[in-house]
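Here the complex is missing one protein chain, while the rest keep their positions.
Just so it is clear, A, B and C label the chains in written order, and each chain counts residues from 1 on its own.
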Amino acid sequence: MAVLVDKKTRVIVQGITGSQGTFHTASMLKYGTKVVAGTSPGKGGTDVNGVPVYDTVREAKREHDATASIIFIPAAYAADAALEAISEGLNPVVVITEHLPVKDEIRVIHVAAQKGITIIGPNTPGIITPIVKQKVGIMPGHVFSPGNVGLMSRSGTLTYEIAAGMTLAGIGISTAIGLGGDPCVGLTPTEGLKLFRNDKATRAVVLVGEIGGDAEERAASFVSKGFDLPVVAFIAGRTAPPGKRMGHAGAIISGSTGTAEAKIKALKDAGVAVAERPSQVAELLRKALK
Amino acid sequence: MAVLVDKKTRVIVQGITGSQGTFHTASMLKYGTKVVAGTSPGKGGTDVNGVPVYDTVREAKREHDATASIIFIPAAYAADAALEAISEGLNPVVVITEHLPVKDEIRVIHVAAQKGITIIGPNTPGIITPIVKQKVGIMPGHVFSPGNVGLMSRSGTLTYEIAAGMTLAGIGISTAIGLGGDPCVGLTPTEGLKLFRNDKATRAVVLVGEIGGDAEERAASFVSKGFDLPVVAFIAGRTAPPGKRMGHAGAIISGSTGTAEAKIKALKDAGVAVAERPSQVAELLRKALK
Amino acid sequence: MKLLEFEAKDIFRAFNLPTPLGNVAKTPEEAKTRAREIGKPVAVKAQVFAGKRGKAGGIKFANTPDEAGNAAREILAMRINDLPVEAVLVEEKLDIQQEIYLGITVDRTERKYVVIGSSAGGMSIEELAVRSPEKIVKMYVDPLLGFQTYEAREMAIAMGFRGKMLNTLTSMILSLWSVADSYDAELTEINPLILTKEGRLLAADARLNVDDSALYRHKKLTDGLRREPVEQNAREKLAAEHDMAYVELDGDIACICNGAGLTMATLDAVALHGGKASTFLDLGGGADAERVKKGIEIALMYPKVKAVLVNIMGGITRCDEVAKGIVAAREEKGLSIPTVIRMVGTNEEQGQEILSKAGIPFLKTMEEAAERVVQLTKEVS
Partner (left out) sequence: MKLLEFEAKDIFRAFNLPTPLGNVAKTPEEAKTRAREIGKPVAVKAQVFAGKRGKAGGIKFANTPDEAGNAAREILAMRINDLPVEAVLVEEKLDIQQEIYLGITVDRTERKYVVIGSSAGGMSIEELAVRSPEKIVKMYVDPLLGFQTYEAREMAIAMGFRGKMLNTLTSMILSLWSVADSYDAELTEINPLILTKEGRLLAADARLNVDDSALYRHKKLTDGLRREPVEQNAREKLAAEHDMAYVELDGDIACICNGAGLTMATLDAVALHGGKASTFLDLGGGADAERVKKGIEIALMYPKVKAVLVNIMGGITRCDEVAKGIVAAREEKGLSIPTVIRMVGTNEEQGQEILSKAGIPFLKTMEEAAERVVQLTKEVS
């Protein structure tokens, strides 16, 4: 068992002929991921690292029974690529590309939601399920060891940092999800918690957050209403200078200051164990899993 | 029993303070229709012919438990009015206004379809169920007598002509629907046939068509696949000069010449009795209902 | 509102749809200059609202500026589809490898925009649609999401294109959709889309018909472009001014009715009784006395008219108003030719009373009325 990506996952790489697509296809294959096909409009019929390339997702899916997609397409075209993957029912759709226009992100996320499809990202390192050696992403696979803790994070390298710390402490991961760093992403921490709650392989959840927005506060509020798994959190940015503000509207909407203090308080009030340092996550997990 | 409009129907008139809205509200009330409220943004709190006026459909519906809407709003604003009625779940929504932009018609029809709501029109005389004295439309109620024949038509006054002919011949109507004369309308003849098939009060159906498009041909094709009620048709325009053509695309799509001959042939081939003259409709019905 | 080829091409280019090098000319001299600017063999094309202008001689090729000038002179002197040619488009002549079809219109039954393409474009596209429908690719546009790049790509593939040409055609299909969507188009069409021997894709012809009901959203068009130069006679002009649907026909009976369907059915009824209509005149909904009088007046202006049939089914239209209009027409305009009135529906009794007082007879059914007017016409002849 795992979340969103398991041993049956068969991946299409959209934008496989670009430098990022080519590099990470090799890296995913090396890790063990079942990358079955790639797309690059106009380059159908060629191959990349032995992976056959098609003009469309429809063709790639039809020929290789693919189930999921990872997108390395420039921001201006990434939304269309995601809509293409959605129209073919691929799930999840992992959007590595960063800086998509917010309007496009909103559109893609809601079209996906209507079809029951999960978008991971945009601007995500992806998702990895170590026990089945499947990563649909760009993270260094070796820092994630298999285990029973679900990990989700808004930032990339900090996720690796914490995963590496867990590995060092002998605590493994069921599935790790990079939620994505763009303003609007397909999976909120709250939605991530719901996924992990329904996963038999997951016994505890780590939430790695950072300053800005109110996603962590909302997750805290969700946990406070009763959540069956122990949750450990780490929030980056306690010493960060106050960020730029978005007029009045931002503050009116979020109803939150978005500071690390506010997030940590909300999480602690909800019964979440909050780590002071990344390395402390493993300690708190050990306690929680006893 | 009846189609779309029955004794429980409670109508809101959108655009009640305009001259058309006011005139036909009086006419509907006189006929017996349960017009429970009207809307006219900015004029909430007033009344028209004793019918209370609200600023929004939401308020009108909340106060009067309305179930259906009839729209007398200028074309540029009619689509929004329809979306407002749809958002409040009113059903059917009868759009009297003509000449809505096609793009707006498409949008409204599909939003309604997603919610299971029927749009009648645009550019329709409306819908009438004589047995319960409910008309949601602008037709002269007295030409429609109650009975067991479903009537639907693409044109207005021709409908009255045929209804009057039926009344004269002692044949009554279960429900009569003006399908509407604009390029895209909410109810096609085929969809109308499906509604009448499921109505216990309807024992036969009359389809009044005219030249242009291929709606009658498609209805014929539907009937030919097996339809449990007798169908009588009249097609206007046998002697009309050939209309203007819409480039190649129109012909490619419709795959039909759109002439009266083509329509009559398709209907006859499907087993539909086609009247030569409007007055003949009653004769054919009498035979069919034997 | 239909746009002329060169007007449509101006818009197409603004949406990154490449067109052949060219420019419009209103005189032979201008055409010569245009051809000189282009500097190679050209096509000179009549700018008219008419299909099959090629068959009518409205497209000529020229190797030199002088030839272009002469071609323009000939074409500008033509009438095509009974319309004068006021301008020609002078364009580089293309080295054709393949003719492709692209079009977008509304499917009234699906109630969706539909994008149509075929690798076999040109004038025979309609026959192809009947003969080999599998060669025509159709894609419906999601009414709420619009048309996506990947859908345009799937369409281009279905049309048989791969490799670099796949991406070029995909962009063009998308651009055509943007034109259609931005302009509320009933029809947006490139036929043919030419693949030249050098591998360029160019819109050799261009059609853009904008939804008249949506023109209020396109002030730039209505302000900037002249409207369709329909040549109207005085009667047609008058009817248009009064927003009445008016068509002149070959017969001698003027049919004045309310509602297009009823008017058509009235024409049919006249024909069934052996008569022939001279006039299709639809007063529209809710005509008052003044409008009825004006309608009769317009119909009577047509010399072919020998009899008048007024057939009114009162709904919004009130029979008393119609009766007043008829009485007024008779009093003010004479109305000396045979006239048959059939009028039922709203305020029927009041209307009949008005007619009776004025001594004007009327009938109760459409068929009686049609029969009667045909009879009267025969008596007059």
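Odds and ends about this structure:
Following the convention adopted for this analysis, a residue touches a chain if its C-beta (ideal position, glycine included) is under 8 Å from a C-beta of that chain, and two chains touch if they have at least 3 such contacts.
A quick note: this is a predicted structure, and the numbers were derived from the prediction, not measured.
Touch, as defined at the top, links the missing chain to these shown chains in the whole complex: A, B, C.
Among the residues B:Val57, B:Ile106 or B:Leu207, only B:Val57 touches the chain that is left out of the figure. Touching the missing chain, out of A:Gly18, A:Gly32, A:Pro146 or A:Gly237, is residue A:Gly237. Against the chain not shown here, chain B presents residues 41-42, 44-45, 55-58, 77, 80-81, 83-84, 87, 111.
Even with one chain removed from view, chain C keeps its contact list with that chain: residues 144-145. Counting the whole complex, the residues of chain A in touch with the unshown chain are 75-76, 99-107, 109-111, 125, 138-140, 143, 153-161, 164-165, 181-185, 188, 208, 210-211, 213-215, 218, 234, 236-241, 245-255, 276-279.
Operating definition for what follows: only the chains that are shown with their structure count from here on.
Note: centroid distance chain A to chain C, computed from Cα atoms, is 55 Å. Chain C has its Cα centroid 26 Å from the Cα centroid of chain B.
Chain A and chain B have Cα centroids lying 51 Å from one another. In chain B, no residue touches two or more other chains.
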